[in-house]
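Data first, discussion second: the structure below is written as structure tokens.
Of the protein chains in this complex, one is absent; all others appear in place.
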Amino acid sequence: MGRRGPLGRSGRGVAVLLAGALAMAGTACTSQRTGRTGGAGPDGRVRIGLVTKTDSNPFFVALREAAKARAAQDGAELVALAGKFDGDNDGQVAALENLVQQGVNAILVTPSNSTGILGAIRHARDRGILVVALDTETQPKDAVDATFATDNVEAGRAQGRYVRAALAGREPRLLMLDGTPGGTVDEQRHRGFLDGVGLAEEDPRVLAKEPTNGDQNKAQQAMENLLQRAGDVNAVYTLNEPAARGAHAALQARGLAAQAVIGSIDGGCQGVRDVKEGKYAVTVMQFPKKMAEEGVRAAVEFARTGRKPSGFVNTGSTVVTDRPVPGVDSEDTAWGLRNCWG
Amino acid sequence: MGPAELLGVTTMSLTAPRRAALSEFVLRTPAVGPAVALVFAVVLFSLTTDTFLDVDNLSLVVQQSLVVGTLALGQTLVILTGGIDLANAAACVLATLLMAKLAVGGTASPVTLLAGVAVAVAVGLTTGGVVTAFRLPPFIVTLGVLTILTAASRIYAGGQSYPVTDGLLGWLGTRQYLFGQIEVTFGMGVALALYLVLWYSLTRTAWGRHVYAVGNDPEAARLSGIHVRRTLLSVYVVAGLVYGVAAWQALGRVPNADPNAFQTGNLDSITAVVLGGTSLFGGRGSVLGTLVGALIVAVLRSGLTQAGIDNLYQDVATGVLVIVAVAVDRLSRRRQR
């Protein structure tokens, strides 16, 4: 009996691994057939790579879907890759390298970290590939050919101005729910908001700042804890809508929802509905579809004509609220629901 | 034997003694199965894509697997003892931050490098100390260490990331050309050396045999006169050292120390270890298998990208492979009893 055991085992081990590999071969071949039909060369088929921060955030899903749709429309092939989490520089670098190797004409990237992936971007551009940053700028800005993004400082400023106006003369007692420490977008919105609301970073009226990773649960928890020591809050900055929902839930549970003006940024459809339902007063909508479509358009144009876009292209942001305040241009939620993403 | 017969592979035509020798070879060299899978994947992608089989690309695949491959090397040691290290990537990230921040502050680069490695070793020493002194499950201890280190990194980084411009810290990413053709980095050399040293230590020294014995059956190891605690502690310290080198590798790949980096590095390293045929139950496996496992992940990612397949499906493929690998391990253990 000591003889047969190991025999069957080794054969089986190899076989099972082979079966697994074969299963994947199936996938690879299928996509090969439906995916592309011959290089990027003579048939003029343009290949574009998209590298987002993550696969999970609805914002990037909207961006990706819009890019895919636009690419299909333009007859281009688009490979969508992403980091595993916000901050996965290593994953984004590998994604960029693999896209370069695959021979794409252009890469659209939302960098997780403004400086982390510069080497890989330079490498791609050295090979004559157009690199456009979407949503998030690189530092320095000219590390990429062009940036299509929301002006996040401006979006933050709009939120801040609205909140200040909505307070109608009351002294701000502000809590700030930030995203991930060190994130560029995070920092820009935060800075813009403070500018708009008219407070300095160290102003005592800024009662507290907490990172939430843009996560509703964490935001709620952070808010609950902050309320323990700052029950008289009347203004809340949130870097995105999930954080705003968390903040609202915490305030609601304490019966404080009426006293505080919560502002947010993003313009996801859920966020606009939240504003409509009065969970928070305002959200500043950004336009990922526009970023994606502009990005794909530029990529296709570059592949066909060699013309490169350049500089920072602001894809705009719009204040969405059903309670307009003087001095801040805004649209209502009906408009918001027609234009929202996700 | 079902799947083997279905596919008609390997065992059909061999005569009994040769089959016995082959099976023994496979048993004693658990990296064979994964190596076959790796070769298979490489051949597959070479045939189905125009761009995969290319010296530059193969070099790239290796470069992409360096950081996780190094983390997985330390992870292999811990898993061989029947433990698991959830904090390895967190230790690595803290080390990168220390290196980069000290360098920004003007500390001489060899000192920053040593400081980074030292902090990783200190983490290993602490983890191993707690695991052995209080006989706590490594899963729980390293979960705690992970939480502490993640927070410590964020506190230390103060919400910033630190670009690395220093030559020595980024040295492992420096590209060279062998024979004017093959792109290599110093990081590859360092990783290879580290793998060889640990392969030797595990297979050719008493320490290695003790590591395996402790993972196989700690009580049997104790009764055989092995210093179980000392062996365990040494494993965590060596693993810490390896994570320190992983930090150096990380700065070579991405010259930027970011407190948010490698959040899934612990799981990625476990994936590589498992794909390499090392048993999560301890006592079986090899570092060469882990090397193969890390390469399999990178080959999949690269090959599927070349084939124009999106990210999400790539993750599905990796996940399937992990489950297959664990199932193989499980089946082989059941056969034993």
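A and B label the chains in the order they appear, each numbered from 1.
In the analysis below, a contact is a pair of C-beta atoms (placed from the backbone, for glycine too) under 8 Å apart; a residue touches a chain by one contact, two chains touch by 3 or more.
FYI, contacts and distances are computed from a predicted model.
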Undisplayed chain, where the name is taken from the UniProt record, one of "Fructose transport system ATP-binding protein", "Heme lyase CcmF/NrfE family subunit", "Putative circularly permuted ATP-grasp superfamily protein" or "Nucleoside ABC transporter membrane protein": "Fructose transport system ATP-binding protein"
Of B:I182, B:A220 or B:L312, the residue in touch with the unshown chain: B:A220
Contact partner of the left-out chain, one of B:Y156, B:W171, B:F186 or B:W207: B:W207
Interface with the unshown chain - residue positions in subunit B: 24, 27-28, 200-201, 204-207, 209-210, 212-213, 216-217, 219-226, 283-284, 336
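The rule we apply is simple: only the chains that are shown with their structure count from here on.
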Sites on subunit B touched by subunit A in the complex: 1, 3-4, 6-7, 9-11, 19-20, 22-24, 26-27, 32-34, 36-37, 40-41, 44-45, 48-52, 54, 56-57, 60, 63-64, 67, 154, 157-161, 163, 173, 250, 253-256, 258-264, 298, 300-313, 317, 320-321, 324-325, 327-328, 331-332, 335-336
Subunit A to subunit B touching residues, read off their complex: 3, 5-21, 23-25, 27-29, 31-32, 35-36, 39, 55, 77, 79-82, 84-90, 93-95, 97-99, 101-103, 112-113, 115-117, 119, 180-183, 211
